[in-house]
Structure formats: structure tokens, C-alpha cells
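Got a structure here, written out as C-alpha cells. Questions coming.
A protein chain is absent from this complex, but the other protein chains hold their places.
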Amino acid sequence: MDPLFGPLFAPARLREAVSARAWVAAMLEAEAALAAAEAEAGVIPAAAAAAIAGAGGVDPAALGEAAVASGTPVVPLVAALRERVGAEHAEHVHHGATSQDIVDTAMVLQMRDGLELLVRELHDIAEATATLADRHRYTEMAGRTLLQHAAPITFGLKAARWLALVVRQMRALDALRSNALPLQFGGAVGTLASLGDKGIAVEAFLAEELGLPLPYLPWHAERDRIATVAATLGIAAGAMSKIARDVVLLAQTEVGELSEGARPGKGGSSAMPQKQNPVDAMSALAAARLAIALVPTLMSGHHEHERAAGAWQTEWVALPQLFRHTAGAVSHVRQLVAGLEVHADRMRRNLQLAGGTLMAEALTVVVAARLGRQEAQRIVKTASERAMRDGITLREAAGADPQIAGVLSADEIGQALNPSRYLGSSDAFIERALWSYRSPP
Amino acid sequence: MDPLFGPLFAPARLREAVSARAWVAAMLEAEAALAAAEAEAGVIPAAAAAAIAGAGGVDPAALGEAAVASGTPVVPLVAALRERVGAEHAEHVHHGATSQDIVDTAMVLQMRDGLELLVRELHDIAEATATLADRHRYTEMAGRTLLQHAAPITFGLKAARWLALVVRQMRALDALRSNALPLQFGGAVGTLASLGDKGIAVEAFLAEELGLPLPYLPWHAERDRIATVAATLGIAAGAMSKIARDVVLLAQTEVGELSEGARPGKGGSSAMPQKQNPVDAMSALAAARLAIALVPTLMSGHHEHERAAGAWQTEWVALPQLFRHTAGAVSHVRQLVAGLEVHADRMRRNLQLAGGTLMAEALTVVVAARLGRQEAQRIVKTASERAMRDGITLREAAGADPQIAGVLSADEIGQALNPSRYLGSSDAFIERALWSYRSPP
Amino acid sequence: MDPLFGPLFAPARLREAVSARAWVAAMLEAEAALAAAEAEAGVIPAAAAAAIAGAGGVDPAALGEAAVASGTPVVPLVAALRERVGAEHAEHVHHGATSQDIVDTAMVLQMRDGLELLVRELHDIAEATATLADRHRYTEMAGRTLLQHAAPITFGLKAARWLALVVRQMRALDALRSNALPLQFGGAVGTLASLGDKGIAVEAFLAEELGLPLPYLPWHAERDRIATVAATLGIAAGAMSKIARDVVLLAQTEVGELSEGARPGKGGSSAMPQKQNPVDAMSALAAARLAIALVPTLMSGHHEHERAAGAWQTEWVALPQLFRHTAGAVSHVRQLVAGLEVHADRMRRNLQLAGGTLMAEALTVVVAARLGRQEAQRIVKTASERAMRDGITLREAAGADPQIAGVLSADEIGQALNPSRYLGSSDAFIERALWSYRSPP
Partner (left out) sequence: MDPLFGPLFAPARLREAVSARAWVAAMLEAEAALAAAEAEAGVIPAAAAAAIAGAGGVDPAALGEAAVASGTPVVPLVAALRERVGAEHAEHVHHGATSQDIVDTAMVLQMRDGLELLVRELHDIAEATATLADRHRYTEMAGRTLLQHAAPITFGLKAARWLALVVRQMRALDALRSNALPLQFGGAVGTLASLGDKGIAVEAFLAEELGLPLPYLPWHAERDRIATVAATLGIAAGAMSKIARDVVLLAQTEVGELSEGARPGKGGSSAMPQKQNPVDAMSALAAARLAIALVPTLMSGHHEHERAAGAWQTEWVALPQLFRHTAGAVSHVRQLVAGLEVHADRMRRNLQLAGGTLMAEALTVVVAARLGRQEAQRIVKTASERAMRDGITLREAAGADPQIAGVLSADEIGQALNPSRYLGSSDAFIERALWSYRSPP
């Protein structure tokens, strides 16, 4: 990602996980581990493996330029390694492997380590949302459906839903990290033929060397695993989007229930002095869109025969970008929830908007106990409409309705319209979300 | 899906699983189960529950027209149910639920049942590919990378890779079916407030009634589960694409290694009498593309507050379409592999194309044992190029090369160029794929 | 589209334009025109052409079932036509054409007619937004950036921006209709070989017969035209999304500046008596998402050789769906703007939110004239922050600031903070939008 917009979309430590440097390091790690495994299997001399392991780094930019001709960075990487280790060991470099073994394994290594960073960020979000859920368990606010006031909830319940959402992402990505990303090692066409009868042994040693699961078969052209990584990242990005969008909406000038924590210089405008823009939420939304867009291209299955012409090469760019953008979304949401300012007073005040008609369902329940549900719905609908039309409160409109007033005292109407008495199972749901987070998966 | 192209893309029994009829049946099932659960919890009379359960079907088209005004089919569905059960029970219909509870649960029920059908289709594919893997264990063919001959494999190995790919999809979809799709029940804003202190009890009875997992919280606006279903379907569609594309490529006139089994009238052309088009593969490819396209729109997380304005409604169309298209891809591949004709002779003959230069790596391995690997690569590359340029075989070119002829007899060259001796760990990989399929997950 | 959700997403007359019935009618029209052209060119007898033209309709569902074997509905369509016209004329049916000639031309015909309907709907939207732009030229409201109050605009300006957006879509789709969709006629492989030396003549007569542009070459496998139709539809859907989203946001309970016009039963909820959901906007947003998702799959260029195996077949489903969903979005926005209720009082009242700090930039301009721009920005920023922090108005905070009070009287401050004096070139922009709509393109 470029120096201009890169930092805005994801912090350096997450961008680094899939940088050109990380790619080269992982490819070198794969080559070194291969040599070690082959030494262990008696296929190449131990001295060669040692020389390869000690050959040192390669400049990504030089590799990039050299890769244009061969269409893969592994050809010049192997050439560079051979030069480094000298004539004696040169022939033992990359022995029995194909370019894709190295590139795929390097991609797996980066994902494994990158996912760990991502899981940690998600853990921080979970912790912060758990705190919010607990602290705002009784902070009433408007529940909104189709962006209209619907019925009361608590901010704790909303935070608990965020928490449960984040915990699911954290666990899904963590499961990926440990199970879904195995070694790739198959040689030219997935038979390990150039290793004769040592293929299986080298494969096992190599998996151990790298700490990667051993797959049943090489998977050069069956890319459902890559698609699964892509999808799980995309879903996590979408989850971040949900939280960020809620924050943007609740931070609107007209709503004012949440604001992003202030940092010096944060959220200012080049034109408007009063602006405090929700820039973390905005950046998370942008990053998530970028991430999700890349998912289908990693899902197509257009990998011909034993190695694809095009679909595989797409992954080299798309998967790191997808990781980076997801990481950007996650990281912005982490900052967002860490500094989130909750304006509980405004939440409570907003419950009174539109004459407090969001309590119409609650009133219906009470009236229904006396007059039957269908009649209650009709009466309360009329009262609600009158309240909204005439700019009075639902309480006033209900008190003025002869049928309602006939069955409920003014006090009873007031109690029926008290949001804190109409929260149903909110508390139990918050408990469950916290329990699910705190108990082992 | 329309009557003209619907049958072509997916067979009726799979299309039916998410048809308008299935939708209505599932929504009625959800309403009936809700009433039963509420009767059990003492919230509504048992007689009402019985009346609701016995209310009978509703015409999808009438519902569809009536849904335009309210923006959801549940409003007219509830109206229809109330009319059916009569004044006495009307108020107990849909009690405490919101439209989304019914629509989401109906979607979950359809997916659960639909996935079962899909898993069965995948099982048939697995069985057929397992048979192919076993039967063609020693059927040599060209391994191709970037659509160029690379080195030999066996068709059994290719089938084993398909098998492993299909088994992963089968298990992923089966796992979804049992774990990922829980009940949706939260009332207007996810608090179950209109059920007072009975919400949790009704929720539990309802989950049991429908045989669905109980979620920690309602998930009206946290849609990662839907995204996961979408992604898993999309990945399965992509997997079908891989198999179908291999078949299309291997069925090319110039390759001729596979053909789709003939059925009367199948694959004919309106213009060309000789055509035997790979129509199952073609239809699978088309269906898979359609499926995958829909994934990102189900992943966006743009679900505002407690219920989305737009993103949720998108799911009503996108998820069934995604299911249908995936089912189409799966079903065409099932037919494809069931009738697949394997032309083993042609596979072996094609190994000789381009002078048999796909054995160059194999020859390198043998030469390398005498002259070192780097020298061997150089020599064999020269011989390969000469073979391709002069239209002779690699065997001839190798025999004519003084360095190779200096270390290998004509017989040794011939053995080095025998594909059946250069299959590496193919057999072990086939075994592993079969084992993984036959052993419990 | 299915009977349950179809009506909700698009009205019947637009759905019909790409229905199975429309497909069959258009394919029959293509076959009849082909026969007529061939009769004119002396390739087949005039009597055969007459018989083909009079052969009558074919049942889409029967065709759909029969298409499964051949992979295209044209094979059974031609068989049905041949049976209808009898032995005498049978051989003249579909003479010299390939299936794709018929399917593509039928798609072109449907698009041409469908686009006309769409352009008409867009014209209605343009007319309605032009009226809004003119009528609300001086209706001040908050301009919002990143969903925060920024500076004042008028609702007329917003409507003028919608108008200009809609006019661009209308003209783009109209241009498509007349130029971008030519005849497809090439025979088996795009050479018209089976017509001998009459190919070019038949092609010209056929284009005239159908009123379609003549392309330079058949385009069986070069699908940029289809991609352009798809993209233009997708962009129009995105444009609808912009308008619908603005409406959803302005209809929020907390904002209350717009509401969708009421229709009986419209926007009600199954649980909440007070709800007036913005269902047209919601449906437009959902439909637009569905439309846009399909664009890339029609853009891929994966059309092999002279006819694709998969990518072409994808179009049969994807393009009509894309049209239908775009039509749905357009049609819902048409209803939306037709009935839109503008709450000008609420717009003006909302300008006072957050202490009227959206006038901070305006105040800066006036203060800058006395104290320089950078100093003015600093001072006004401080005053704005104070206003927001202390819950006072910017007017109060400005009056209490010694520097501002030192250079501006209370009256001058008041004038500087009057939104109606800070509308810049709004009026000119509105004029331009109206002019652009009313003048010929």
C-alpha cells in the first residue's frame, strides 16, 4: 500500500505483516526449512542446508524487477540464493520444489502470523465492548429499525451485540490460523516426483520445521482454503462495518448519542472550524468496503489443471490487500471503541422525540390486557398518530383517549410509557454475551 | 428463477428448497411453532396455538402483491392468518414477534433443509470421484501448469484432488447446517419486551420446537452468520468451477482426454451436426459465476441499528439465488462426474506431444545424479529446446547429446523418460484422499 | 423473479420486459425476422418466411425443461417451430443462424424495449426533482458532511443535485438504447459461412427488419457491449441508491426533514403501531445492491474463442436480473420522489442544533475580513467548541468572545450567522441543473 494513503487505512505493524519485506522473509524461511527437511531426510547435505539458512536477505525491489520475465519472484530468488551459497551448495537450493510451493507456503506463513495480530486487535475490541455492555446495562436508548424509533433498548444491549459479533470473528480467525492453512509442497505437478521415494518424508519434516499442518494432498489448484481465508477476513471486515456504521449514525449532529474520543488534530476539517468528524468510523467503513470487494475474485475456482494461468497470480496481490484492508477496518474500530464517548443523557432525551411514540408497543401490551390485542393496537395506533400529527406526547394523547383513559389511570399510563420498564430480556442477553466471551470457546 | 432458464441452471428439487412456496411454508412453520412455544409457556391459550397450526396455506403470489405496501410479506401473512383463525384467536397470532423473527427463521429453516440436499449431492460427487481416483490410480496423463505440459501425473491423482476438494465442501456445508444457523427471535428491537418476563422461556421452547440452535442473542442486525452461509456456498460453487473447468479443458477437441457422458439430445448444436458440447460443465461454470457474484453483497455489514433499511431486504433475494445457483453448479457437476468418460489411451498418447518434453524434469533428475544438478538442468534444457525446435523426441535429442550419451545408455535414457516411473508420491496422495473421505470427519 | 418477492422489488410492467415470456417472444421475433430477411435475399421462399412469422407462441416452461439437454433454449425452440410450420417449410427455420444469434438478438431486443421503459421512469424522477429544486430553492437546511452538520444549503440545491444525477442516467441509458446494442448475426463461428455469398445481404436485411444497428462484426465472444449495458444499469442503480439513502437519513426520527408520502397500509410494522417506515427508499436500496452485485460477472471477458463455455450462459440470467433490480430501484425512487413530503420547518429548526455551529465557517469569513483568516479560524473554533461544550448557541459564544465582540456588533454577529445569507452560488447551481434538464442533450 502506498505511502500516502497506507497509514490512513492501516497502522504500520499490521501493514508490515504482508509487506514486500514480509513476503521475501517468508519465502526465504520456506527455502531454508525445505533445505533443513531435506538434510534431515538425507536428500541434501547438512552443510548445504546450513549455507542456505545463513544466506541472508534479498532486496524486494530487485526481486520485483527480476520477476517480470519469469512471471514469478521465485525464479530470481532461487538464482540469488544459489549465488549466495556458492557453487558447492547451489544445486541443493530449492531442490524438489516448484515456485508455487514457496509462494504458497510464504503466503500461509504470513497469514498465520498476520492473523495472530488481527486476533489480538479483535480481542481488544471485545474487551472494550464487554466493558461498555456491562457499564451501560441500564442506559436506556432508542432502538431503531429502518432508522426509525421503534422501542427502547439499552446501550449495553447494543454493545453486547457488538461483543458477540466480535467474539465470533475472533474465534473464526483464530480457528483459521490453527487449522485452515497447511503446508504447500508438491513439486512441479503435485507428485513430488523429483524426490523419488523421499517425497513423503521430506514433506513431513518440512511441515514440522515450519510448524504448519500437513495437508492430505498438495493443493496447487484447489484453492478453497485461500477462499476460506478471504471470506473469513471479508466477514470480519463486514462486522467492523456494522459497528462503525452504528457509530457514524449515533454520532450524527441530530442524534448525538456517541462521539469518537478526541485526539489532538483528530477529525478536523480544512474548511469548517466546528467539525469533529468520526474519522475512525469513516476509515473503518472505507477499509471494509475495499476488503470485501476482493473476496469473490479469490473464490472463483478458476485454477486450471495443476497450476493456474492468472487466477493463482491474482492471489499474490489480492490476499495481502484483503488482509491489509481488513486489518485497517479492525484497527480503526479498535481505536474507535477504546475512546468511545457515550452520551447517556442524550440517549435518554432522544427517547422523548416524536412524543415518545416509540413506547407505543409497550402501551399496546398494557391496553391489550384489558381490551384485547387487536383493539389495543388500533387504539394506540390512533393515539400515536395523533401525538405525531399534533406535536403532543403519546402520554397526552393516550390520556385524552376515552378508551385508554377508561381502562388505565394517568399513573398507569405513565408507568406503561416508562422505557426502563420495557426492556424485556435485555439483561439476560447481555449476561449471555458476556458469558460467551469470558468462557472458553 | 424463471421457467425458461430455471431448469437449465438447477433441477427442480433443489430449486424448490428456496422457492416462494418453500418461503411461505417456512414462515407458517415459524408462526405455528411460535404459537406452540407460547402456549407451552402459558402466554397464549393452547387452542389458539392449535388453530394457528391448522390454519393452512397461503398463496405466495397474493402475499407477494400485498407485501408491496408494507415492505415485508409478514404483515399480510399475519393478516391472512388472523382472518383464518377467526376473531377468537386472532390476537394470539404472531404474538411478541417482529417480522424479521419470522423471515429470518424461515430463511434459516430453508437453508437447513436445503443444505441437507446439497450435502447429499456433494456426497454423490465424492463417491464418484473416489471411484475415479481408485480406478485411475495408474492412468498416466500429462500434468499441466499454466496450461502447458509440465510433468506426468495420473488421472487418479487429479480425481483424488477433486475428491479432497469436494469432501471439504461437504463437511463445511454440513457443519454450517448443524451449527451456524440458529433461531432468530427478539421481538421489535431484540429485547422480547412485549413478552415481559416470559421472553427467555418462549425463546427456549421455540428453538426446541423448530429443532434450531439457540443463539446467545438475537441477531437482527449482526449478519455474519448469513455472510458465512453465503461464503460457504460461494466457496462450494467455486470448487465446482474447478472441476468443471478441468473437464472443459480436457474435453477440448485437441485434448480429448475426457468427455461428458452422452444422453439423448445432450450437447447438440442448432448449427453443427458433429458437436458434443460439454453442457454440464458449461452450466456448472455459469451457475458458479452467478453464485459467487452474490457473496459480497451479503457480507457488507451495512445493517443499521436494530434492523437494516435495505441490506436486510437484499438477503431475501440474494441468499435464495445464491443457494439456487450453487445447487445448480453442484448438481451439474454431480451429473458430470457420474457419466464422465475417461479416455486413458488418449491421455497416454498426449504424453508424447511436444516430443515428450514433459519428461525433461525427470531426465534432469537422472542426469543430475551423474553431472550435478545445475549442469543437468542446462543440458536437458538445451536438449528439450532442440526437440521442440526440430520436431524430434526428447529421447532422440537426449541420445544425440554427447554429454547425456556419455553418462546414460539408450536404455537408461528410455527408462528416465518413462512417465510411469516418475509419479513420485502420487499413490500415497491418492490413498490419503480416499482415507480422508472414508474415515469420519 | 419469484411471486413472493418479485412485486416488492419491481412493478410488473418492468419485470415483464425481461420475463420468460418476453424472452420467448423476442426469440420468435428474431427467427421470424431472419426468415423474412432471407426471403428478401432470395435464400428461402417467401412462403416459408410467412409460415415462420405465423407459427405462434411457445410455452416458456416447456422450452425451459427441454433446454436442459442441449444447454440452450434455441434447440427446442427451433424444433417446435419446425413442427409448427410443417415438413414443407421446416428446413427454412433458423437457416444459417446459430443459437447465439437468436439468444443475443433476443437479449438486445428486450434491452432496447426495457431501456425505453426505464428512461421513462427516470424522466418522471427528473420532472419531480426539477419541481422540488425549483420550489425549494430558498428552503434552507443543514448541509452535512460525514453526517455532521457542516454549513447551510437549500433543499432545492440537494434536489438539483439529484436532478443532474438523474438526467445523466437518463441520457446514458437512452444513448445505450439507440447505439450500443446492435444485431448479432454470425452463424456457427461468426463467418456466416452457411449462407455462402449471401451472408452480408441477409445481415443487412435482418438489421433493418429488426430496427437494430448493424455491427462491424459479429460479437459472439467479445462482450464489451453487454458489459457496458450492465455497467450503465449498475451506475443508474447506484444513482438511485444515493437518492434513497439521503431520504432514509433525512427521514430518521431525529432528523424528520423528509418523509415518504403515505399510502394506505404503507410502511406499517407487524409489531410497532407508530411506525411509518421509508419502505420505498428501503426497497430501492435493496434492489440497487442486488443490481450492482451482478456487474462484475458480466465484465470478465472470459469468453473463449468463438463462443464461451459458461461466461455466455451466465448472461442469460445475470443481465435480466440486473435489469429487473435496476428497474426496481428506479421505480421505487420514482414513487419516492412523487410523494415526498418536505418538512421545511423542521429543516430550518435543525439548523439551530448544536448551537447553530454549522454557521462557524460563515462567521469565520466575516471575522477574517477584520482579523485575518488564520486568526479568525482559531477564534471561531474556540467559540464553536465553547458553544458545543456549554450548550449555548454560537451566537452567544461569539458575543461573549472579546476578540469577536471587539470587531463585530451583536447585530453583525447575528447577520453573519444567518443561514439565508450564506448560500453562495446555490441559486446559480440550481439554475444550471434546471437548464441542463430542460435543454436538449
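As written, the chain order gives the labels A, B and C, with residue 1 at the start of each chain.
Basically, a contact is a pair of C-beta atoms (placed from the backbone, for glycine too) under 8 Å apart; a residue touches a chain by one contact, two chains touch by 3 or more.
Just so you know, these numbers come straight off a predicted model, no measurement behind them.
*Asks:* Who touches the missing chain here, B:13, B:120, B:263 or B:381?
*Replies:* Considering all chains, including the one not shown, the answer is B:381.
*Asks:* Would you mind spotting which of A:72, A:105 or A:169 touches the chain that isn't drawn?
*Replies:* A:72
*Asks:* Of A:8, A:338 or A:407, which one is in contact with the hidden chain?
*Replies:* Answer from the full complex: A:8 touches the omitted chain.
*Asks:* Can you tell me which of C:288, C:337, C:404 or C:417 touches the chain that was removed from the display?
*Replies:* Answering carefully, the residue with contact to the hidden chain is C:288.
*Asks:* Just the residue numbers, please: which parts of subunit C touch the chain that's not shown?
*Replies:* On the subunit C side, contact with the omitted chain comes from 82, 90-92, 95, 98, 143-147, 150-153, 157, 160-162, 164-165, 168-169, 172, 187-196, 199-200, 203, 216-219, 221-224, 227-228, 231-232, 234-235, 237-242, 245-246, 249, 288-289, 292-293, 295-296, 299-309, 361-362, 364-365, 368, 372-374, 422-426, 428-429, 432-433, 435-436.
*Asks:* Could you please point out the subunit A residues that touch the chain left off the display?
*Replies:* Within subunit A, the residues that touch the unshown chain are 1-9, 19-20, 23-24, 60-61, 63-65, 67-75, 78, 94, 97-99, 187-188, 194, 244, 248, 263-272, 277-279, 281-286, 288-290, 292-294, 296-297, 300, 309-314, 316-318, 320-321, 325.
*Asks:* Which subunit B residues would touch the chain omitted from the figure, given the whole complex?
*Replies:* Residues of subunit B in touch with the missing chain: 142, 144-151, 248-249, 251-256, 269, 271-279, 282, 296, 302, 350, 353-354, 357-358, 360-361, 364, 377, 380-381, 384-385, 388, 394.
Simple rule for what comes next: only the chains that are shown with their structure count from here on.
*Asks:* So, comparing C-alpha centroids, which chain is the farthest one from subunit A?
*Replies:* Following the centroid criterion, the farthest chain would be C.
*Asks:* Give, as an integer number of Å, the spacing between the C-alpha centres of subunit B and subunit A.
*Replies:* About 24 Å, centre to centre.
*Asks:* Which residue numbers or ranges of subunit A touch two or more of the other chains?
*Replies:* 144-147, 150-151, 249, 296, 302, 361, 364
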